[in-house]
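Yeah, one chain of the complex is gone here, protein chain that is, but the others are all in their spots.
Chain IDs A, B and C follow the sequence of writing; residue 1 opens each chain.
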């Protein structure tokens, strides 16, 4: 039994934190927040690529570091802490995982090295309308090998070079690789509740598309990709939730009311204790998810769903109650609480909402009970 | 606008409280709790009958006081406060309401005076199995005017003289009046989580039964009776919840920890504030229900459901957190907290669980929106 | 219990309806933000019209510009006015808190000078109590007022001031003797908000809006005659102001907004089918509805007390704490139901998502402004339930010696 980061992994995480504290301070996040023309920080993206993080889980033969998913999780936790405004999740947790999961050798050799090198930004395009993602929702279709239809919202779709698109061919759905620089693709940038992350509406009109994975396996593959992304996103959420708790802690110690620190009042003490409890539950579930992801265990669907449900709850609760702990200051633009409040909501939806994941979790549990 | 008890109603409530404080102190409740052979306090029942409360809402022509349902609600609130161990709800909120709602003149003149005089105890027999009450659940049936089948659980069925039974005749359900002293009726007393209220399993084998209300209207009538009972039970729940809050308040003031009253710690202060908030929301919803009941307003289904949902939540929360406020003492048999904890659960289920009422409420709201 | 008016109430309501029908403008230009003088003009015109017919400050004496009426009449007028579209009301703080304070603690000259113009809507007031170091702890005011001959010299900063940017006068709580214990040594003044020594800066909220201000005082000179109440009596005077605030019938209006959730539910699907059939969502809708209804009828209970000439019970204190929580929970739940689509903040592309996002970003402010959830629970526990005060370390010591963390 060894249920924690190894010393190497801890070292990697410490290094990642140090790196991000210097390269992705809150000013960098606000730089993207306050500039409508920017949806990510190109400099940070370049620096992260130079660290090799984009290829952390990519095999060395394809230009990656060939580390495991737990190492990637350690990096994700720190990216979450720093609210790094870069298309890391879309490119690494979604597109890279999709290619590694379902790509042909040719596709892997073509895309993975470029991704690892930071030459390609990816995005994962599944949603077309409000509500949980179901196969029935998918209207985008392939005719004569060309893709037509609309995907909205697509996180990082405004800056991505490569999209993994869930589309319909005849009666069945499949995944497709689409180069967004090509013809027949129009992008429209969309305002979101977290301006530190870019989102677009993608419209395809007979755009060139190359199938990724087996025909008709689209929904099944999308769900496998979502399971992997959910685990890695959970680490970003846990990182963000811990940071939100730390902000609340230090404010509670320095802010005085009625002659003593507000942290000496049980209303605040117990609020922080509740945040801590949810954060620990989320971390433990995330660890289990990472183990399942790393070992390719059959438990992944359950573990990923549990990790996501716990992480969504923890980050949302930590962000809103950390803000509440800051009182009036927390409601101002200048104080950083709202950045975490926004990101908690964004991360809580980008891989599908917690409600949908609870349903998936229980469905898996029933399957397990039946077995 | 006059949205409170009138002075007369307040006087009635004050009198009722004074009466119950002397006639239904907690010792009387424990007398029933500790004696397995007793499922109600006969002396208290007789005294309550002498007060005329059983006939509070029964017209004078049928031997009642001819007061309104708001007066009855004021009495209910006090009965809830005192945890009075008597079959008041079954007899008055259910059976009396059923007879007044659906009874023929003959049935009214036969039963209402007896009920008002305390000569007849009633019970309302609908449930046959676990889960929300639906028409499909009803298996008890009428053949040749005789009732056969099983009803479980039936609150006060062990001591009742008269039952209102939901049963099936052919493909449709109707309500029936059944005298439990008659032939073909066997009763089996059942252990419950609140031994201060008696419950039985009733088995009918060709028992004499007289239809109450239109044939085939059984389920519709049962729901109308449940709406009326829900409002009156809500007042019992509000009364119990307020008492639970008062117990927590006085304990929080007299119990010291670390050199000061536990009521000076925000963990306790804010817990009590949360109880107060839920109690006030429940009281306001109950008032609206009473208004709808009194005026026969079309809003009754919505008002009754809202009153019940709020009251179930308030009493449950007040009972469990009042107990928690009492710490270890609250977990002992000698301290009264568990009596409220038990009664909160009993009242929360006797007219159907809150979950079912939430569904009924939303269904009504949809109907209203559609209209 | 009766929703129907008494004959007397019905008659008054009819009269009010007729008057509103004839006089109420049908223009509302959204909230007062930092650049809407026109809107402000409309508000002032409407206020004057009400005042001239005795519908402004209905319960105040006629000779002060009021209506000389009863509390239940102002409740009814409020109900009816809220049914017609009128300009929003920037006078609430002045007429609800500041001017009543002048009336109870000010000198005769001030009453003469200020009450009527305020009622007529010619002059708008703001309340200058909260400070950066204070927040929930209003009595921690540090803004210094120092004697200077017959005048006082004021330096310091206030924060969270509503309407400061369009106010003509302000009620200012200052510290005049830091050697006294906290609650002594404060003094109240009225000030001219147009004085160049007063600088108003909007506060940029997380939602992007700016409904509040910071107000800075740099060598602001005021006459001793602008003092409201005695030197060192500032806290006693402030309590009068705050008392008036608490007496105003507390929030809880507006319903649960569950209608919007129904709309959403009919619009989207869950993994299991149409959201409108989702039992989890239906239970939540029921719970939100019951809370909103509870607040609505709690307000009715308060109005009933008023119309019976009684002081409202403490139940009115629960409004904001409940409604703010419901708002935040509902918005979060609705966006979760929208799934990925909930990310979109563009009314054209996703109207419901955008609407719920607006609520999501407003809710944290509601949970804080005018008393945080935590402060309100404390108030309920102490003033309503009679629990002891928290242990206080800031009493009976000179204000300057109270630990402040800086």
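In the analysis below, a contact is a pair of C-beta atoms (placed from the backbone, for glycine too) under 8 Å apart; a residue touches a chain by one contact, two chains touch by 3 or more.
Since the model is a prediction, treat every value here as computed from it, not as a measurement.
Across B:114, B:141 or B:255, the single residue that touches the chain missing here is B:255.
Only one residue from B:41, B:158, B:194 or B:242 touches the chain missing from this view: B:194. Touching the missing chain, out of B:101, B:117 or B:152, is residue B:152. With the whole complex as reference, residues 126-127, 129-134, 137, 152-153, 155, 190-194, 199, 201, 254-261, 265, 267-268, 316, 320, 323-324, 327-334, 337-338, 341, 345-346, 348-350, 352-356, 359-360, 363 of subunit B touch the missing chain.
What subunit A contributes to its contact with the hidden chain is residues 1-5, 70, 245, 249, 252-253, 260-261, 263-264, 266, 268-270, 272-274, 276-277, 280-285, 287-288, 290-291, 294, 305-306, 309-310, 313, 355, 357-359, 361-362, 365-366, 369.
Mapped onto subunit C, contacts with the missing chain fall at residues 270, 272, 277-283, 390-391, 393.
Quick note on the criterion: only the chains that are shown with their structure count from here on.
Averaged Cα coordinates give subunit A a centre that lies 40 Å from the centre of subunit C. Multi-chain contact residues of subunit C (touching two or more other chains) are listed as 374, 377-378, 390.
Each of residues 266, 270 in subunit B touches at least two other chains.
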